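First the structure, then my questions, so here it is.
Note that this complex is displayed minus one protein chain, with the remaining chains in position.
Letters A and B name the chains as they come in the text, with residue numbers starting at 1 for each one.
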Amino acid sequence: MADTMEAELLSDPRTRSSTGTMVRYGVLFAILAVLPFVAPGYWIYFAGLLGINIIATHGLNIMMGFTGLLSLGHAAFVGVGAYTVAILQTYFGLPFWLTIPAAGVSAAVIGVAFGLPSLRIRGLYLVIATLAAQFILHFVFVHWQSVTNGDVGLPVAPANVFGFLLNNETRIYYLILAFVVASTWFARNVIKSRVGRAFIAIRERDLTAQVLGVEIVRYKLLAFGLGSFYAGIAGALLAYFNRFVNPEQFGLLLSVFFLSAVIVGGMGSILGAILGAAFMTLLPEILRELSLLIGSGLGIDLGTILTPLRETIFGLLMVGFLLLEPRGLAQLWKRASQKSTRDSA
Amino acid sequence: MSPFQQFIEYSIVGIAAGGVYALIALGIVVIFKASRTFNFAMGEMMMLSAYFFYAASVTFALGPVIGMIVALIGSVAIALLIERVAIRPMLGRPFIAVVMVTFGIGSIIRGIVGMVWGPNEMQIPGILSRTPIMLGDIFVPGKTARAFAIAVVIVVVLIAYLRYSRAGVALRAAAADTITAYSMGIDVRRIIAFTWIVAAVTGCISGVLMANVNTLTPHLGLVALNVLAVVILGGMASIGGVLVAGFIIGWLEAITGLFLPTEFREITPYVLALVVLLVRPNGLFGSREVERI
Partner (left out) sequence: MLQVDDIQLAFGGVKALTGVTVHAEKGRITAVIGPNGAGKTSLFNVVSGFYRPQVGRVVLDGEDISDLKPHARAYRGMSRTFQNIALFHGMTVLDNIKLGAHTNLKSGILTAGLRLPLTRNEESMLDREIRRDIIGLLELDHVQHHPVEDLPYGLQKRVELARALVMKPKILLLDEPVAGMNREEKREMSRFVLGVKKNWNTTVLLIEHDMSMVMGISDHVVVLSFGKPIASGTPDEVRANPDVIKAYLGGADEPAAA
């Protein structure tokens, strides 16, 4: 009896690995928690930036990777979140525990407002609507001078967590870490539920989804709203992280950045969003270091070509992965880990 | 000048500016017809051509005529490269994947141009005379008027070519029904490559014209995104509808300039796009073409 039960447990891959998974997560959290005490401040800065990018990438992945809704305006929704924080703080003096949720909600509401007319229809119209959102919202950031302070932007005071000011990388790192963990957990739960299955069904075959009782428009709106909500949260954290917001941060290039992150990581994979965001966050830094190194070696200043170089590389990665490995780094990771378990067995 | 006269003047200038947009739109629609691909890199192809022109005519001092020839050859070569390397392998993949590929290509070209030529504005040699044209009391800036004339001539020539040439007939057959076209012995892959050449030519001419009327920067191509947005909403079914959409954008931009501060011009096409989505969710001309995708 006990033997058969054990055999049954072993045969189910989910129960089999659960203890190992718990241990691995425990180790990971421990490392992340002590990181600021051991790593240089420069690393912690990137860890914070990475965390914010992971949250925004989760959002785009929910829309695009899981539900098949392509958005070219994700950066603008991140911007809505950041400006929500700056405006609520500057003009109303609201604390972070109100401004951050408000940022998520306002991005979701504005996202849905742009998406609503085209979500009723299939495919391409949403691409146009999100492109319109990118340009129109950016225009508002620049030109609604009296509120956004135009190109100069708005300063943001550090988040005040019950008298404790998050005024350096390390302190805000923990806030971001908490949000990364929560948003990853939430996204994973949604995807593994009835709602997530409906998202994937819409992406794959929307007629069949309808026959199974999935209301297409409703679930598209949910996915789009949730993805924009994530963008808003990421924007809010970015505002507290940079301590200022200006329109330049939320241009088309940032939308391309998030698209590349989702594609490079692997569309429709939670792990992929994390890997993609990590890859895309670190890549520009590596590029910068390299160009400084090469530039000083040759005695020239390569600083001016950094932005276009990024643009080129983001585009190359997008096209390259779409052509050669549409399931992204997550797939490569899976293959590598399967190989390693096979080898060790 | 009476407000009415002013309105007419702005309208004429706007429609004249729309000639170049119509040319861009034509390049977008031929590719769509052959392969159902939305080319989000159209603007960057156009901008790159203008830089080719600049390099040949200014940097290498070959003069505008050779400059134009070099630009045309360069843009066709780039278009064929894009088609062969990035578009052909994507045939049959979901349309959002193809959209993202063209979008990524746009980003690559913007970046490369930024690295080679830098982010600053450049002046290309004036191939268009500045002498204004007077239509009665109405004053049309010289460059805009001449760019319009050239664009219209090219559009007419290309449409005639697409209508009467063998390649044009094959294109229409492929657009109507790919499988039947195959069975009739039409090489659909060659047709698709041919449409990329057509797009390269329209992109090159519109790029040089735009750079002449305005100035040359790596962001010159963003205008094609406006055109694309409106063209898609106009319905990709008919070439005529798409050309009209091009002129509408030019006109609306000018009229916006009449009533609102000039900076509003940059978002006019997108506001129009959203309004169309709200009012006529099946597209401006009620085509169901896009819905099928």
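Rule of thumb we're sticking to: a contact is a pair of C-beta atoms (placed from the backbone, for glycine too) under 8 Å apart; a residue touches a chain by one contact, two chains touch by 3 or more.
All of these numbers come straight from a predicted model, not from anything done at the bench.
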Sort by label and list the shown chains the missing chain touches.
-> A
Kindly state which of the options A:V38, A:V211 or A:I286 is in contact with the chain not pictured.
-> A:V211
Of A:L35, A:L116 or A:I200, the residue in touch with the unshown chain | A:I200
In the complete assembly, which of A:Q145, A:N189 or A:S296 touches the absent chain?
-> A:N189
Chain A residues touching the omitted chain (full complex) | 12-13, 186-187, 189-190, 193-198, 200-201, 204-205, 207-208, 210-216, 222, 226, 268
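FYI, only the chains that are shown with their structure count from here on.
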Where on chain A is chain B touching in the complex?
-> 64, 68, 70, 72, 114, 117-118, 120-125, 127-129, 131-132, 135-136, 139, 143, 252-253, 256, 259-260, 263, 304-305, 307-319, 322-323, 326
Hey, which residues of chain B end up touching chain A in the complex?
-> 38, 86, 89-90, 93-97, 99-101, 103-115, 118-119, 218, 222, 225, 228-229, 232-233, 263, 266-267, 270-271, 273-274, 277-278, 281-282, 290-291, 293
